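Excluded from the complex is one protein chain; the other protein chains are retained at their positions.
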Amino acid sequence: MTAELLIEQFLNGLQFGFMLFLMSAGLTLIFGVMGLINLAHGSLYMIGAFSAAATFAFFNSFWLSLLASFSCAAIVGIVVEKTIIRKLYNRDHLDQVLVTFALILFFSELVRWIFGAFPLYLDVPELLNGSIEVFSGIYYSKYRLFIIFVGLIIAVFLFFLIGKTNLGIQIRAGQHDREMISALGVDISKLYTLLFGIGAALAGLAGALIGTIQSVEVGMGEPILILAFVIIVIGGIGSIKGAFIASLLVGLVDTLGRFLIPWVLQTVTNPSDAMSVGSAIGSMLIYILMAIILILKPTGLYGKQLS
Amino acid sequence: MNKSPILKLDNIYSSYGNVQVLNGVNLQVRKGEIVSLLGRNGMGKSTTVKSICGILKPHLGNIEFNSVRIIGMQSYKIARLGVGLVPEGRRIFANLTVKENLIGSSIKGYWDLDKILTLFPIFKERLSQLSSNLSGGEQQMLAIGRALMTNPSLLILDEATEGLSPVISQKIWNVLRKVSNEGISILIIDKISQELKDVSNYSYILERGKSVWSGKLSGISSDDSKLFLGV
Amino acid sequence: MNKILKIVNLKKNFGAITASNDINFCLETGEIHALIGPNGAGKSTLIKQIMGEIKQDSGEIILNGINISNFKTEDRIHLGFARSFQITDVILDFTIFQNVLLAKIGKEKTFYNFYSSLDSIEFSFEEIKSILIKIDLWDKKETAASLLSHGERRQLEIGIALALDPKLILLDEPMAGLSLDKIEKMKVIFNQIKNDVPILLIEHNMDVVFSIADRISVLVNGKIIASGSSSEIKSNLDVRKAYLGTA
Amino acid sequence: ADGHKLKVGMITTLSGGGSGLGIDVRDGFMLAVMGSKDIEVVIEDDQRKPDIAVQLADKMIQSEKVDVLTGIIWSNLAMAVVPAAVNQGKFYLSPNAGPSALAGKGCHENYFNVAWQNDNLHEAAGGHANSTGFKNTFILAPNYPAGKDALTGFKRYFKGNLAGEIYTKLGQTDYAVEIAQIRASDADSVFFFLPGGMGIGFMKQYAQSGIEIPVVGPAFSFDQGILKAVGDAALGVKNTSQWSKDLDNKANKKFVSDFQNEYGRLPSLYASQGYDTGMLLISAMAKASVNDMEAFRDALRSADFDSTRGQFRFSSNHHPIQDIYVREVIKEGDTLTNKIVSVGLQDHSNAYVDQCSM
Partner (left out) sequence: MISEKNISYISLISIFFIAIFSEYFNEPYLITLLSRIIIFSIAAIGLNLVLGFGNLISFGHAAFFGLGGYVSGILAIHAFNSELLISWPFLFNGSNNSLIIWLFTIFFCSLLALLVGVFSLRTSGVYFIMITLAFAQMLYYFAISWPSYGGEDGFSIYVRSTFFGINTMKGINFFFICFFWLLIILFITSKIVNSPFGLALRATRFNLTRVRSVGINPFRIQLLAFVLSGAITGIAGSLYVDLNRFVSPSLLSWQMSGEFIVFILIGGLGRIYGPLIGAAFFVAFEQFFGSYTEHWQIFLGIIIISTVLFAKGGIIGFMLKYQKNE
């Protein structure tokens, strides 16, 4: 194994981390900050990707499809919030689980009805095609660098929005006691709609950005959903910083683990066993990581322990 | 001071689901006045407050604030008209820091963070502490500070001196006097005490959800006091 | 007199805040011992340490000669502690009766019994009834705690403590939120039980403190600055300055 | 026909992930049996869940009293359903899945596979790699039984060295790590088996990475339904398949045009398999009644029908003996599609014939 490969894999880990952050950014708002267990996050992600693909098929423009991805997801998000979700804030977590689970069924099937059962196409624009040399001898895909860039922008945006404006404070206050924050003069319903819309838009944008290099198909949101929850919980609910660090951590552990564990095992057993045992452990790695972190820190890396 | 009332409750009936709690509450607060509302436990004082603030919607009666009919309005709108609330049981936002609690819903005006810190210097070193870690009395101060920071024209305090040490209670009474001198009206719910008698311009007593007595508290007969307040 | 509870050199810091600064203190049989002090002085923190809800940094807590400094909360209950919370903490979904019943079950250690029906547990019905009558909530025994007014919950809080059949009680501002008629009732109750069950009473209501406390200690900034009878404390200048004010 | 009705139970995936395959198999099959009045078909959706499939099989056997079962797409579902079904005296015609366990020791006289044994396309890819002259191949597949079978199948025919062998996580969609490893190896070719969305992701990311090493895979990642999602990244890739739209025989021409007329889209591999299954069934019905199990089985075994893939017969373990082609992804106008470039393995049977005691 060469040093270049190791460095490249390290970069891949970071990059995967940014991708994870992108996937979970919307959920960080909706679940982390607003406190709503939104299983339909993956559906918003899928809706973003499908609206992008449809736009792409029509106008053949990547940038236009990005625009479509987050505006459609935001619109769907706002409509769903206004008609359904807002009745749930005062309810048990479990009611939220059930309704948003039902939304998954609804949206998946609806999208399949409209677009058919086969995957759709979204392509990287000319501008971002190919690789550039980042260090001497190490090439990296432009598109993936673009994803890192977008991830950074969103991180800064969220950090500012939630950490530095009163909006964040009010939303979190609303999560604790809606009635009280209203009685202090804050139109919490409107804020929640707004935030849900932003969260949905971020999910949709991520769907388009990541769908572009993965695949745009019904059900693409489900693996993302679990991953996004894992990230937020590892980071500590409500903490943007936590989500960001957890994304990078999971990205690195998963990437390097998948790569290094079989390699290490090869030194003790034959390659093919090493490979299959290694990848078995590799696929459990994220969950092992989450379990360990929660056992050591029951409220995640940056979560607050309320007394 | 014979101004028109800033807050007026007319024959209010409220219930929690099937449980009828208020059966005709009448009450008025004039500009710059301190009005107190008394009654034994469970008589409907807090329910009255909830009805004013729009947390609970009365099914009968009328409430006017600055001549605006506010009954049935959403609570944030009522608050924006200038009603500030220190609720019973503090209800601070435990998941926020002290500072976030104070500034989260603040509105520009006389009361700002600096003034609150001068009033309650104990918060100076606790601004970034999670508010759930405060002592009971500190939480009470925080709830008062939070309401002041919305710079209301009517301040409602539901058992605001509960859990405060005598020194701090005195401070609060002084602040209330000062505030009311500046023209802010105050509706206060508390146990009957010498301070309350001194400070309130007018008082109401509730008995089973009905206004049964009103007048200057210093003038209450000992029979009435025994009957309605148990002392 | 017999010293039931002894606190020795207790220390506790929260970061830069000193909540207990070398506290030495004892509770004796037959007394109501009031603990007063400014907000944030460390009174509730002291109770929490005595109950084992938070761990002291150093120092010892001794009950009847047994060092219980490292015991778990629930074990301390079985040794005879009971407490009320400053910030009401009853189980909101339970009825008043169930709240008190739970305390009985906890005390009698029948909580691993999963085969007998609750209705058939006659042993405590009468006791619970007498407690609820004492705290004036018998009429509402089937009401869920969430439907109670603030003051009524405070009463329930005390009922739960009584149901534990304690050897000593720690009360964190039990009178807060009670109307005056209820306060008078509570005073009577406390005076009745204090001979069997000594009481550590935290209270900001000075009328109450001065009328029922046998002994008063004053905690300021985590330190006990004075201890003595009502009249001693009333006239103590430091106490007046730090706590009582001009009253 | 002797006027005997025959009832077919089709259990296939029509909702949830991977339903595209089921829908194609169903449509192909229905196209074939459309004209036949003697066939009654009951279709149920297994949602790609093995437990549901088992229960549907129970339903079809116990309540619907079907004679023949078919339709299952996934090996794990087939493993759940087929043994029980054939043991209860039903015929099972597989239009897609061909797990090795059902070809070897677990073979059964009532089980016919009309598509391929799972290893077949991978074996052909191995053969193709040899004939192209690849010496050092990097191979990858997900870490689950079908993935392992795929790499085993490839290795069975491939004579060169392995530059690397990777099992990825099932359902993984990001392949940056694997692609970096491919780049770092000195491979002269890549073989992968990554069904569904996994393959789409891999191909797109591979094309993005700018690596020029040629890629070979089984048809699954390059078939009609999926090609448009992979996009131009697939152009020029060689893939192995027992069927292609441009196969030059009468049956196939008819099938392709009928399919397009009926459903308004190009048929896929899976559609052809469903169609062939239907045709096989019709041919057997013409020879025997399903009530005469022996005769009907013989009729099936003789495979006396015009397959869309030309030559078709069964080996002794009831799996096809057929040519497996190498196709290349090309563009016809604006649509991506495949064109046959060579034959990967001729008259290919499968490796498990000997293990089957039939």
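Each chain gets a letter, A, B, C and D, in the order it is written, and its residues are counted from 1.
As a convention for this text, a residue touches a chain if its C-beta (ideal position, glycine included) is under 8 Å from a C-beta of that chain, and two chains touch if they have at least 3 such contacts.
As the structure is a computational prediction, the values presented were derived from the model and not from experiment.
Student: Considering the entire complex, write down the shown chains that touch the omitted one.
Tutor: Per the contact definition above, the missing chain touches A, C, D.
Student: May I ask which residue of C:Ile7, C:Leu46, C:Leu63 or C:Leu101 touches the chain that does not appear here?
Tutor: Selected residue, touching the omitted chain: C:Leu101.
Student: In the complete assembly, which of C:Leu46, C:Ile61, C:Ile96 or C:Ile160 touches the absent chain?
Tutor: C:Ile160
Student: Among A:Leu11, A:Met46 or A:Val230, which residue is in touch with the absent chain?
Tutor: The single option touching the absent chain is A:Val230.
Student: What residues on subunit C make contact with the chain left out of this view?
Tutor: These residues touch the chain not displayed: 51, 53, 72-74, 77-78, 82-83, 85, 89-94, 98, 101-103, 105-107, 109-119, 121, 160, 163-164.
Student: Residue-wise, where is subunit D in contact with the chain that is not depicted?
Tutor: So the residues of subunit D touching the missing chain come out as 14-15, 19, 44-45, 49-51, 54-55, 58-59, 62-63, 75-76, 79-80, 83-84, 87, 99, 101, 143-146, 148, 167, 169-170.
Student: Where does subunit A touch the missing chain, residue by residue?
Tutor: 31, 37, 84, 87-88, 91-95, 97-99, 101-110, 112-113, 226, 229-230, 233, 237, 276, 279-280, 283-284, 287-288, 290-291, 294-295, 298-300, 303
In this text, only the chains that are shown with their structure count from here on.
Student: Could you state the distance in Å from the CA-based centre of subunit B to that of subunit D?
Tutor: 75
Student: At which residue positions does subunit D touch at least two other chains?
Tutor: none
Student: Residues of subunit D touching subunit A in their complex?
Tutor: Those residues of subunit D that touch subunit A are 15-17, 19-20, 23, 143, 148, 165-171, 173-174, 176-177, 180-181, 183-184, 196-197, 200-201, 204-205, 208-210, 225-226, 228-232.
Student: Which bits of subunit B are touching subunit A when the two form their complex?
Tutor: Residues 53-55, 74-76, 78-80, 84-85, 87, 91, 93-96, 100-101, 103-105, 107, 130, 132-133, 146-147, 150.
Student: Which residues of subunit A touch subunit B in their complex?
Tutor: 166, 169-170, 172-173, 175-177, 179-188, 238, 304, 306-307
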